[in-house]
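Of the protein chains in this complex, one is absent; all others appear in place.
Here is chain A:
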Amino acid sequence: MALVLLKNNNVLFSKITKGYLAIVVIIETIGFSMSKGYHLNNAWLYNIFIIFEAAYISYGLYVALKCFTKKALLICNVPIIIFFGTYLFEVYHYGFLKFNSLSVNIYSIIFVIISLLYFHLLVKQKNPIILKINPQFWWVTAVLFYYFGSTVYNLFVHLLYQQFPKTYIILAYTMLGLNLLLYSIWIYSFICNSRQQKLLSSLH
């Protein structure tokens, strides 16, 4: 859907989005095949994926924030630096074959904080925007929903899974629900973006 909706959009963020979503599809397909088809450990694959995820979300938040503050670059470098710190720490201590959940937890919390900062600046600014058709607003909203919801998931998933293995299916559906929510809102954001591009091209 992103490929269709963003096909004529040459903005760097849209190009990166298309690339990132292509990576998501490839990683999820391989990861699912490894886990379900061949019963292999796919943690290392997701350890590679979270690098792309952290970079993409940080860049997206930077694009959204730079409309409101000059310190956007500085703010969005924080999750990158902290993420790489914890990532290297985890790889060094637990190896590459164990999923780096600490890194994921930490950057999730930072993404939530930056998303809240975005909303704070949005409320504070004098000139209102039309939220209903603003792609950046919906993109950040999706990020906030997903990472806010997944924070609780990330914090309790291991504990619950170890003590109550039967709840695995519930946890899996919870994560699936969160993913659905994220990608649904992103699709709406891409629709807004596509409409915006059409409107702009009709004006030229």
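Keep this in mind: contacts are C-beta pairs under 8 Å (C-beta built on N, C-alpha and C of every residue); 3 or more make two chains touch, one makes a residue touch a chain; residues count from 1.
As a convention for this text, contacts and distances are computed from a predicted model.
The chain that is not shown carries the UniProt protein name "Oxygen sensor histidine kinase NreB", picked from "TIGR00659 family protein", "Ferritin-like domain-containing protein", "Oxygen sensor histidine kinase NreB" or "Integral membrane protein". Residue in contact with the omitted chain (choice from A:Thr151, A:Asn179 or A:Gln196): A:Thr151.
Residue-level contact of chain A with the missing chain is found at 116, 119, 122-123, 126-131, 141, 144-145, 148-149, 151-153, 156, 160, 164, 166-167, 170-171, 174, 177, 181.
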